[in-house]
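Read the structure below first, then the notes.
Of the protein chains in this complex, one is absent; all others appear in place.
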Amino acid sequence: MSIEVRNISKRFGNFVALDNISLEIPTGELVALLGPSGCGKTTLLRIIAGMESSDTGQVLFHGEEATHVHTRERRVGFVFQHYALFRHMTVFENVAFGLRVKPRAERPAEGEIRERVTRLLQLVQLDWLADRYPSQLSGGQRQRIALARALAVEPKVLLLDEPFGALDTQVRKELRRWLRRLHDEMHIASVFVTHDQEEALEVADRVVVMNKGRIEQLGTPDEVYSAPASPFVYRFLGNVNVFRNRVHGQWAEVDRAEQAGKDEALAFVRPHDIEIQRDASPGALSAGVLHVQAIGPLVRVEVEHQGEIFEVELTREQHQALALAAGETVWLRPRNLRVFQGDRMVSAQTFDLGAGI
Amino acid sequence: MSAVRRVNSESRPVRWALLTLAFLFLFLFLGLPLLAVFAEALRQGFGPYAAALAEPDTLAAIRLTVVVALLVLPLNLVFGVAAAWAIAKFDFRGKSLLTTLIDLPFAVSPVVAGLLFILIFGRQGWFGPWLAEHDIKIIFALPGMIIATMFITVPYIARELIPLMQAQGKDEEEAAVSLGASGWQMFRRVSLPNIKWGLLYGVILANARAMGEFGAVSVVSGHVRGETNTLPLHVEILYNEYNSVGAFAAASVLGLLALVTLLAKTVVEWRMARETAMLNAELPPEKTDK
Partner (left out) sequence: MTTKKHRVLPGFGLSLGYSLVYLSLLVLIPLGGLIARSAQMSLAEFWAIATAERALAAYRVTFGCALLAAIVNAFFGLLVAWVLVRYDFWGKRFVDAFVDLPFALPTAVAGITLTTLYAANGWIGQYVEGVLGYKVAFAPPGIVVALIFIGIPFVVRTVQPVIEDIEPEVEEAAASLGATRAQTFVKVLLPTLFPALLTGFALSFSRAVGEYGSVIFIAGNMPMVSEITPLLIISKLEQYDVAGATVLAVVMLVISFVLLLGINLLQWWAANRHSGRHVDAGVQA
C-alpha cells in the first residue's frame, strides 16, 4: 500500500519540527528518512504512524485520507528505536500480542496464533528463543523480535525508527541486508529513519535527506550522493572540499551579474573527484602536499592551497604511479564539481579525465 | 589481606566507634520501643494477653480498622493510578502544580486534617444543618473517619507510581496501540504488569498509614467503644483507663502489622531492585544466528 504525505507542518512551541513536507512512497519501495538529529525525521515517521498529529496537512494511505484515523486502525507496523518490547512477556507472547488483542470476531484460534507466531519467529530465525524474556536477548535479537511483532498483524506499511541505531557494527551490517531481503518479500511500503548515511545509501531504494524540518533532496542513493542538490546534502553525505570564489576564482566561476548577489559562490568537490597532476595545466590549482596516509584501499592526501587545507583521495594504484611525498608541490584538477550560491545551485560540471578546464 | 589501608575508608577504631554509636542509637530509639510493646503486652503472661485481645470492644476495633482500610485503599488506588497516568504519560500545562498538590496532605498536620472536615460536615459546618435535618451523620461516625483517612493517605500510591511510570516512558504503550490494542487491553496487558510492584509498594505503605492513623481519625471519631473506635483509638482509651495489658495487647496487634509491613515492603523492594537490575543488565553477547 502506498503512503502519501501532503503539506505536513508541525511545531513544538516555537520549534518548527516539520515545515510543509510532501512525499509519496509507492508500494514495494523502501525509503530512508536521513538527516541529523532534530531534523524532524522521527516526527514525520510518527505522524505517518498516527502517533503524533500534525498541525496542518494530510496523510493518505493508498490514496485514502488517513489523517484522522487512529494508530490502532492504521495497520502500520511500527518498530521503535529502543524496540519497546513488552518486558514482562516472553518473546512468543510479544509476537502474539497483536493477534491476541484483536476483537473476538477477528481473533484467530489459539492453534492458528501459535502457528503464525512460530512462522514469524522462523522468519526472523529466532524460533529457538520463544520462551525467553526480552531482557535475556541481545540487541540484535531484540530488534528482530520487534520486527516480527510488528509483522504479526500483517501491516500495510512498515515504519522503523532508527532500526539499527543501538547495535554494533557487525550486527548492523548483517541486519541491514536481512531487512532489505525481508522487505522485498513483503511487497509493502517501508520507511525507516536513520542518521547514518552509509545505512541509508546501502539499504534504501530512495533516500529523503532532511534538514531543519524540510526536505533537502529526494532521490536514489546514487542521485543524492553524486548529484547533491544543496551544500547541506554535500556535507551530510560524505566528505567534501569547498573552494571559494574569492580565493579560487577559476573553480567557482559564475557570471558577474550573479556574483553581485550577497552570497559568495562556493564550489563543492568530493575528495575522490580531484585529480593530482605533477605538471601545471590551464585551470589547475597549485598545492603543497602536507601529509600522505594510506587508509585501507585508499590513500588520503592532505594538500594546502593559499592557507586552506583540502583532502584528496587516491586509489593505491594512482598513488603508486604518483609516488607523492610531503613537501612536494602538485597541481589539482576537479573531475566533478558543483557551484552553489547560498542554497541555490549555479552550475554543475563534469570534466573528462585529462581534459583542460 | 593487604596491609595497605583503603583510602576511602575510615581507620578501624573510627569504624568501630561509628558502628557502635549507630547501633546504640537504633537500639535505644527503635529496637527497645518495639520490644517493649510485646513485653508490656505479655507482662502478666499469655492468659491475660489472650483475654485482652478477645475483648469484644477490641475485636470490634480491629474489625473497624480493617473496614476503614478496605474502603479507603481502593479509592486512593484508583486515584493514584489515574493521577500517575495523566502525569507520567502526557504533557500538559500545570503538571508540576498538580504534582505538588498531590503532596499537600503530607504537609498538613493530622489534627488540622481532621478539623477540615469538621468545618464542612460538623454541626457548625457548611453542610452541618442540612445533614442534621436529613439525619445523616458524617462527623463522629464512620463516613467522617473514612474521609479523614482518605485525605491522609492520598499521596502514597500516586507518589510511588509517578516516578516509576515516568522512567518506563510510553514506548510500550504506543507499541501496544500500534498493534491494535484497545485502551483497556493496553492498560491491562502492558501498563499494569509493568507497574504491579510499584503499585503493591504504594498499597503497603498506604495501608500501614490508613490502619495506624490516629490524629485525624481521633478528631472526627465519636470515640464510642465498639462502634467508632479504630484500633489506635482503642489503644488510647484503654491506656487512659490504666488498662496497661489491654492497651499493649491491642498495640501488639498494630506492632505485628508494622512488622508485616516492613517485611512485605522489603520483599517488594527486593523484587523491584531485581527487575531494574535485570533491565539494566549488560546485553548478552551478540549472536545473530543459531
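Every chain is named by a letter (A and B) in the order it is written, and numbering of its residues begins at 1.
Note that a residue touches a chain if its C-beta (ideal position, glycine included) is under 8 Å from a C-beta of that chain, and two chains touch if they have at least 3 such contacts.
Everything quoted here is computed from the prediction, not taken from an experiment.
*Asks:* Just name the one of A:H70, A:R104 or A:H187 that touches the chain not displayed here.
*Replies:* If we include the chain that is not displayed, A:H70 is the one touching it.
*Asks:* Using the document's definition of touch, tell me which of B:I62, B:I118 or B:L179 contacts the absent chain.
*Replies:* Answer from the full complex: B:I118 touches the omitted chain.
*Asks:* Which is it among B:M150, B:L179 or B:I195 that touches the chain not included here?
*Replies:* In the complete complex, the chain left out is touched by residue B:M150.
*Asks:* With the missing chain put back, which residues of chain B would touch it? List them for me.
*Replies:* The missing chain touches chain B at positions 7-11, 14-15, 18-19, 21-22, 25-26, 28-34, 36-37, 40, 78-79, 81-83, 85-86, 89-93, 98, 100-112, 115-120, 122, 124, 126, 147, 150-151, 154, 156, 159, 163, 170, 173-174, 177, 183, 186-187, 205, 208-209, 211-215, 218-219, 231-233, 235-236, 239, 244, 247-248, 251, 254-255, 257-259, 261-263, 265-266.
*Asks:* Applying the definition given at the start, please give the residues of chain A touching the unseen chain.
*Replies:* The list for chain A reads 12-13, 50-53, 68, 70-71.
We adopt the following convention: only the chains that are shown with their structure count from here on.
*Asks:* When the centre of a chain is set as the mean of its C-alpha atoms, what distance in Å lies between chain A and chain B?
*Replies:* Taking the mean C-alpha position of each chain, the two centres sit 53 Å apart.
*Asks:* State the interface residues of chain B toward chain A in the complex, per the touch definition above.
*Replies:* So the residues of chain B touching chain A come out as 171-172, 174-182, 185, 189-190, 193-194, 278-279, 281, 283-290.
*Asks:* Where on chain A is chain B touching in the complex?
*Replies:* 49, 51, 71-78, 80, 82, 84-89, 97-98, 101-102, 125, 128, 135-141, 149-150, 152-153, 167-168, 170-171, 174-175
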